[in-house]
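Quick one: the structure is below, and I'll ask about it shortly.
Only one protein chain is missing from this complex, and each of the others stays in its spot.
Chain nomenclature is as follows: A, B and C, assigned in order of appearance, with residue numbering initiated at 1 for each chain independently.
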Amino acid sequence: MARTRFIQAINDALREEMERDEKVILFGEDVEASIFGDTRGLIDIFGSRRVRNTPISENTLTGMTVGTAASGYRVVLHLMFANFVYTGMDGIANQMARARLMSGGQIDLPITIIASYGGGRANAAQHSDTPFSAVMNVGGVHVVAPSNPADAKGLLKSAIRSNDPVIFFEPGGRGGEQGEVPDGEYLTPIGKAAVVREGTDLTLIGMGSTMRMTLEAADKLAESGIECEVVDVRTMAPLDEDTLCKAAERTGRVVIVDESRDRCSAASQISAILADKAFEHLKAPIKRVTTPNVSFPYAPASEKYLLPNTDKILAAATEIVRN
Amino acid sequence: MARTRFIQAINDALREEMERDEKVILFGEDVEASIFGDTRGLIDIFGSRRVRNTPISENTLTGMTVGTAASGYRVVLHLMFANFVYTGMDGIANQMARARLMSGGQIDLPITIIASYGGGRANAAQHSDTPFSAVMNVGGVHVVAPSNPADAKGLLKSAIRSNDPVIFFEPGGRGGEQGEVPDGEYLTPIGKAAVVREGTDLTLIGMGSTMRMTLEAADKLAESGIECEVVDVRTMAPLDEDTLCKAAERTGRVVIVDESRDRCSAASQISAILADKAFEHLKAPIKRVTTPNVSFPYAPASEKYLLPNTDKILAAATEIVRN
Amino acid sequence: MTANLSPDVSQCLELLQTMQVIRYAEEQLAADFAAGKTPGGVHLSIGQEAVAAGVCAHLSENDQLASNHRGHGHFIAKGGDPKQLFAEIYGMSEGICGGMGGSMHVADYSKGIIGANGIVGAGLPISTGAALADLLDDDGSMTVVIFGDGASNQGVLQESLNFAALWKLPLLYVCEHNGFCQFSPAETVTAGTISDRAKPFGIPVEVVDGNDVRAVWQAMAWATDHIRSGKGPAFIEAKTYRINNHFEREHLVVQTPYRTEEEIETMRRERDPIKLLQKWLKEENLVDDEELGAIDEKASSIIKEAVAFGEAGTPPPEDIGESYMFAGTHS
Partner (left out) sequence: MTANLSPDVSQCLELLQTMQVIRYAEEQLAADFAAGKTPGGVHLSIGQEAVAAGVCAHLSENDQLASNHRGHGHFIAKGGDPKQLFAEIYGMSEGICGGMGGSMHVADYSKGIIGANGIVGAGLPISTGAALADLLDDDGSMTVVIFGDGASNQGVLQESLNFAALWKLPLLYVCEHNGFCQFSPAETVTAGTISDRAKPFGIPVEVVDGNDVRAVWQAMAWATDHIRSGKGPAFIEAKTYRINNHFEREHLVVQTPYRTEEEIETMRRERDPIKLLQKWLKEENLVDDEELGAIDEKASSIIKEAVAFGEAGTPPPEDIGESYMFAGTHS
């Protein structure tokens, strides 16, 4: 174990996978200089053949990955901000998500798209989205969002090795956050949620950027004698319905925390699954702590007002634990 | 009242609104010839100033609407197939949904986008999507999907008159379907669901292309003595939570029918709302009849297998009514 | 254009053969659609066969070809199996895509046919990525993308041209300019000369008569020579004409004609690429009627066989879709 910064864990994953398999290539806008630091230095190690700065052309970037991956390369595309998922949406929703089925399974598409998401830094309405939903709904792409450096490394390595397209969402502005990362090589499986705390009174389900506040809320609730089961979703598509249902059933009370705008959020999908498959065990309404269906204001207080936070989780929890 | 074909009702709405307000303009690929018939003949009435065929450039088409609408025109953009929402997604998700807030409310954006959605006609994986979710999640655009000619006309007229962006989804291949349309001018309000059948045993919630099978299922269930409350969602964003909750509460048992792929579908969002706000009245798991998270095969039987149908609704209903 | 090479007689006969196979295939599909035998719609390239044939004559299986919604001809010319094509369009599991893709999505990756596409313009990004793979492979292979005049108005054309120029991608752009973008005459939705759009990127351009298969072949000789010698991308604009409707359902949806019957008839009579090649071969005394008859018969029999194969197919299992979604494997 070594304390490692979030962004470093991502960088390590990229470096290790590029060392392991020379078919892995990386491209995107300014991946050499690396605005977030996650791809920094890779150009020096792997050279301009495998690490390529690109023009600003998101529509082509997402579509390109299909051609390169179908030809046998493992393509990592760094899209920079997650809002640019919309800018390059055709390549994701109409091409990479469809090409395998449409060809009758002729091809594999080892594609990883990295994008940084989330608000809270006055980046305003076009640089703060959490577009989990946009890619979860398309079917045909896996979607992961690590909440800590260890999972960031493990999930990204799994994504790069996967023969299917994976969208890897990194939480914006968390690059400096530290966490323990296992020594040596390891993979975090795609499709598996993690129960990160066991409890009997209430189940908190978080993901990516909302895990820290979710765990904080669990700590605070423990102080008032409410023991929380806490789940880190880790993979939004496919969802680990089994782990999610079991965790919900254990307590019968659930709060789901997701930075997405609420309508059709990952939180809503999880809620719908629980309302179907775990219904018999539910003792209270399923609560969602999400971002309202509003664009992000620039003014920091007005932006923060919209984002999930520990207090909102506590409020939701109190509502259903009292209940 | 007059029996009117679905496509004619849309055409009537366009014609009436263009007659009523000369600021209404219409553009899109081949809106003159009109592949679905909904814009047919408008060029002859309103001329090439207000009705414009465009090049195939979805990214520009969606973004353009913002510039034209902010300048005082009421813009109707026909996007043809709903899969092209993805092709022009930036204009929707990063521009028209954001511009009003980002400007501090300086502008109104009277924009209507028409797109034809849904499977079942062997149009394969790139022409069969029901991308409700993609636009429901962005916030900043209203989303409507009529299930019958009367609502098609009334909702489209409301959309065109709205000073906010509205995405109007028309069910593909239903153009010939007939229904009673009120005489004279009327509007169907955006944001209001309709209770189309009252019942006490089970609540069926459908929308757009799934309403016909939902009503059929209600008929069949009535034959076995199960009386259904049936709701037509009509507007996916904003959702009429009040009507939906009340209808769910009346019976305590709910099946939601939506042609979207399941993950983050409109059905999931409605389920999440009910699992939160109507929980106390629920007597059984909330069931969703949706399309699995799979791309549409071309082969008709393999495609049909994925789509919602009456039998699937009956199966879901039986599960929770027995329950 | 530097290469002045022309196809020799045997090459011409192969070109003729290819064009005739495509023609028979599509005449059959027109009839099949009318008879309700194809579950989905079809976009036919009757009259445009010279582009497919001339382009693909210069490509090997290692070269990749990305195509569009009007892609049957490209599929056949690039070596796709007509049997698997028909089975696919009939929606059978014996189809090249197991019946999953249909007319708009035929692909045979084993032969470098990397897919027709239902999204107009989408072949451009995909082929850009494929050409990047060629570049990385550095094995002399190249990628061709065929797209229509209408597709040229998708911004991905410009984006791709920029990538190709910057990275010297072994990528050939072939704009199949058939005069129409769906129901719009090209000049109403497409400004200027399309191939000129490549020039600002320093990409060399050739405009050819797309109904003269020898001219297409010749342009391809130049383009492939240019690309394979490492000089980067090239662009061919082939001017041709769509004889059939945009799709075979058009007569049901278009009420005001966007072109005259007379124009179509003239093109059919005077500009049919198959007739043009046959005429030239005979004028030059390079073939006799017997040889032409043999080619015609062979083409016809290939398609008859293909139809029979398709008809004998079995629809894929209802529940097959999910199994095709993911490889579910990893490296």
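What we mean here is this: contacts are C-beta pairs under 8 Å (C-beta built on N, C-alpha and C of every residue); 3 or more make two chains touch, one makes a residue touch a chain.
Predicted model, so just to flag it, every value in this text is computed and none were measured.
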Selected residue (touches chain absent from view) among B:Thr4, B:Thr39 or B:Gln95: B:Gln95
Per the touch definition above, residue among B:Arg74, B:His127 or B:Arg174 touching the missing chain: B:Arg74
Touching residues on chain B - with respect to the absent chain: 21, 25, 49, 52, 54-55, 57, 59-75, 90-91, 94-95, 99-110, 139-140, 142, 158, 161-164
Residues of chain C in contact with the chain not shown: 153-159, 161-162, 165-166, 188-194, 196-197, 199-202
Chain A residues touching the omitted chain (full complex): 29-30, 32-37, 40, 53-60, 83-84, 87, 121-127, 292-306
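Assume only the chains that are shown with their structure count from here on.
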Of all other chains, the one whose Cα centre sits farthest from chain C: A
Geometric centre distance via CA averages, chain C-chain B, whole Å: 36
Where chain A and chain B are represented by their mean Cα positions, the distance between them in whole Å: 29
Centroid spacing, where centroids are CA-atom means, of chain A and chain C in whole angstrom: 40
Where chain A touches two or more other chains at once, by residue number: 59, 90, 94, 101-102, 139-140
Per-residue multi-chain contacts in chain C, two or more chains: 97, 99-101, 105, 117-119, 155, 321, 324-325
